[in-house]
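Here the structure comes first, spelled out in structure tokens, and everything after it is commentary.
Complex shown without one protein chain; remaining protein chains in place.
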Amino acid sequence: MIKLGIIGAGRIGRVHSESITKYVKGAEIKAISDVKVTPELTQWAKEMGIANVYEDYRQILQDPEIDAVLVCSSTNTHAPISIEAATAGKHVFCEKPVDADPVKIREVLAAVEKAGVKFQVGFNRRFDHNFKAIKQRVEAGDIGEPHIIRVTSRDPDAPPIEYVKVSGGMFFDMTIHDFDMIRYLSGSEVEEVFAVGQVLVDPAIGEAGDIDTAVITLKLANGAIGVIDNSRKAVYGYDQRAEVFGSKGAVQTRNDTDSTAIYSCASGVIAEKPKYFFLERYMQSFADEMICFIDAVVNDKPTKVNGNDGLQPVLIALAAKKSLDERRPVKVSEVG
Amino acid sequence: MIKLGIIGAGRIGRVHSESITKYVKGAEIKAISDVKVTPELTQWAKEMGIANVYEDYRQILQDPEIDAVLVCSSTNTHAPISIEAATAGKHVFCEKPVDADPVKIREVLAAVEKAGVKFQVGFNRRFDHNFKAIKQRVEAGDIGEPHIIRVTSRDPDAPPIEYVKVSGGMFFDMTIHDFDMIRYLSGSEVEEVFAVGQVLVDPAIGEAGDIDTAVITLKLANGAIGVIDNSRKAVYGYDQRAEVFGSKGAVQTRNDTDSTAIYSCASGVIAEKPKYFFLERYMQSFADEMICFIDAVVNDKPTKVNGNDGLQPVLIALAAKKSLDERRPVKVSEVG
Amino acid sequence: MIKLGIIGAGRIGRVHSESITKYVKGAEIKAISDVKVTPELTQWAKEMGIANVYEDYRQILQDPEIDAVLVCSSTNTHAPISIEAATAGKHVFCEKPVDADPVKIREVLAAVEKAGVKFQVGFNRRFDHNFKAIKQRVEAGDIGEPHIIRVTSRDPDAPPIEYVKVSGGMFFDMTIHDFDMIRYLSGSEVEEVFAVGQVLVDPAIGEAGDIDTAVITLKLANGAIGVIDNSRKAVYGYDQRAEVFGSKGAVQTRNDTDSTAIYSCASGVIAEKPKYFFLERYMQSFADEMICFIDAVVNDKPTKVNGNDGLQPVLIALAAKKSLDERRPVKVSEVG
Partner (left out) sequence: MIKLGIIGAGRIGRVHSESITKYVKGAEIKAISDVKVTPELTQWAKEMGIANVYEDYRQILQDPEIDAVLVCSSTNTHAPISIEAATAGKHVFCEKPVDADPVKIREVLAAVEKAGVKFQVGFNRRFDHNFKAIKQRVEAGDIGEPHIIRVTSRDPDAPPIEYVKVSGGMFFDMTIHDFDMIRYLSGSEVEEVFAVGQVLVDPAIGEAGDIDTAVITLKLANGAIGVIDNSRKAVYGYDQRAEVFGSKGAVQTRNDTDSTAIYSCASGVIAEKPKYFFLERYMQSFADEMICFIDAVVNDKPTKVNGNDGLQPVLIALAAKKSLDERRPVKVSEVG
């Protein structure tokens, strides 16, 4: 039974707490910290059976019983806290993105390596049943050489403008998952990026300096071509599909739905909409990434989303942003 | 190039005329007859390129150039005209049902055999692409031994009450196709029938002595169990599906639609309704059954829907009616 | 926080224990009993956090802290233990079937009523997401008047012959769920049953006095017709589908799969097989039925699967067996 500390009790910190409690055997949350400890948080922690609630995450790092920490604090603190935690000898699960600055990510990776601790980045979609099914076909050789990798990733609704202003932009807060997915499904690195972006959903997003609709083309080291299409708002729900096409075949996934029911009536044949958003769609993957992390810690295995997996999508996002700004294809090596 | 005569210029006679003209190479319609030759019919025949229009079908039977006839007249004349045609040395394509009376059907079969002509019954659904795909899986052995054969057959709307009164009842005018399909897909004869029927669509159908909703269970000679569900009215369109389940797997078909378009919107994910009715759904099968018949005539092959295939569904329908009336399972041999 | 005792630590007792631990808030398992307490069971209970393991279920009934019990013992003990538990003032969740004898079921219902405790029967499929989606369409009036209710229920493989010999027969151990489903989906009682059964999967099943393939037709009080098709062995996995067809439309469900992946290759377009068996397919429904039961106990609501829901499927199974034996339709009132 290993003991965990969770740093940051916002939405994602609580998602991990709940999925660990429910699904992850052999791990126990000993403490959680947040910059603001409210009575509500204290009550929630009690219900979750978490014994300690701190304002200062250093109390977690100083607890010798705690083996590993989950860095779920605000994005700008991911890198420094990860470094501190690794230096304190804790294994680190860090939410994505590690940082928007590759230099800082590399500092984290250096600290992790020096400390010899496990490090996993929160690209939970790799653990999703549908994407895993694609990956298995690719790895089994059923697709042959991959030629085209497509990811459709559309949110059910745009985030608040306040969020858009601080998120780092769509490529960093949303497409970052898709950049990871292209690498994961293709088994290859991205070399060059070309991004087309528009403001079609809400002019306020444009005024905040971001886009809400994009198609990004990616040239991969293995010759394959990746293509991502994004929208901040799909009125029918969270649209999360992917396809790998290659020399021996293709594999694609559709959206998950709450049920398989099909209703036929005078006005048409009606199926259910996709599950609403990421909590509904990816809940099990949050548990499964944690099971993987705990397994890596307990059994001294490599994690399945390592430091380079944390770095590359950020580089791709930087290249995509530069491509959008300069209206030309940009090599990932230009921003690295 | 063989020459055909069509007896009966109602809906089905014209369906055959049009599909022969469009799709059937090596055959030409030389004459058509109808008990009532209207100017409209004459005009239509002219447009179809049919040279002769008669009131008396005997003119067709007496034309030595005509090789084969299609009996598309009213049901009660199918048997006598088929006998006359066979006796005149014409190959016979007879619309279903041959007759409601097994005795008369057997007389037709005897006449056909004596004359040594080809005889095919209009169970066009055997030539439908979906049902053929099931049949091919069965014949390829992919299903293994068939255990359960299911046919769902629902019309988009009930026929006029005047039709219900003279049609011989739902088992004879509608389910007859499904009885044939069970035999075709299973490759086995039906031994016993149990029918449950209700009047749920329209009380007037009950007042006319018929039912509009039914489930019929059939025990087959090879041990398999068949089951048919029927309705006179499916508000979403013509529902025509089937499934064969066996020791090595199952094969099922869905409905055809006008397009594969799927529309996702705030209220659901909407596909198209099934093709509306039998003309839309089965048009190609009418052409294909005719191609088969012409091939049998020209190349002296057996037809694919022979005399026994005309007889058995009528026996099954009689057993189903008796089962419904007497509220007990009825052996086909009881009515034969 | 209510306290539960589980009587019977076989497969289903453990399924409930695990789903309660994972998913059911506000309930705690205080004790479990089994006729044979092995070290393995003791160890398992410890891991589950169950404090007490007894050989004698009476220790559970005598514990005043325990509010409710789950009767998961062998079928022949369901009725007497349920009576004892109710008499001891415990709320009762009883696995299906309550008993094969309607007289004994009625005794249970009388005891429950007298004691004024909650009683719920383990027809978990009512809580399945797919069947619930059908039910919601029916209750919303989207189907109109139900005309035909179809249930396809096929196991992935036949149970061991030893099980077949003691199970009471396919109608009691397998179709019983489908009888319940017909009642649940139609919202109507079954009045008459006609069953056709065959031994097509394994002759040994026939030698053990049972069948392995069946089609059962049911006449319902509201005029609708139900039809169930069963097989002990579907080589492609657990086939669990249903459809309700009515005056305003139809709703049907397909099987669940592990992922939505579709693989297209030179030999075809390949989707995943259905989830293997009931543990994979219905796991969430076991949790949800328990949430319902706890809710009924805590908030003094009626349970969603009550005493009559436990009785009727047994009556229908008896009628189906009689129909099979006597080769005739049998009214449920004949066996009641």
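Things worth noting here:
A, B and C label the chains in the order they appear, each numbered from 1.
One rule holds in what follows: a contact is a pair of C-beta atoms (placed from the backbone, for glycine too) under 8 Å apart; a residue touches a chain by one contact, two chains touch by 3 or more.
Treat the numbers as computed from the prediction; the structure is a model and nothing was measured.
When the full complex is taken into account, the listed residue touching the unshown chain is A:Gln198, out of A:Ser74, A:Gln136, A:Gln198 or A:Asn308.
In the complete complex, the residue from C:Asp142, C:Glu272 or C:Asp295 that touches the missing chain is C:Glu272. Subunit B meets the missing chain through residues 22-23, 129-130, 132-134, 137, 142, 248-256, 258-266, 272. Think of the hidden chain as still there; on subunit C it touches residues 234-237, 239, 264-266, 268-274.
Residues of subunit A in contact with the chain left out of this view: 145, 147-148, 150, 154, 194, 196, 198, 200-201, 213-215, 217, 219, 223-225, 227, 229, 231, 233-236, 239, 245, 247-250, 327-329.
As a convention for this text, only the chains that are shown with their structure count from here on.
Nearest to the common centre of all protein CA atoms is the CA centroid of chain C. When every chain is reduced to the mean of its CA atoms, the largest separation from subunit B belongs to A.
Shared residue numbers account for over half of those found at the interface formed by subunit A and subunit B, and the copies are therefore classed as meeting with the same residues. Remark: subunit A and subunit B have CA centroids separated by 58 Å (rounded to whole angstrom). Chain contacts: subunit B has residues 234-236, 239 touching two or more partner chains.
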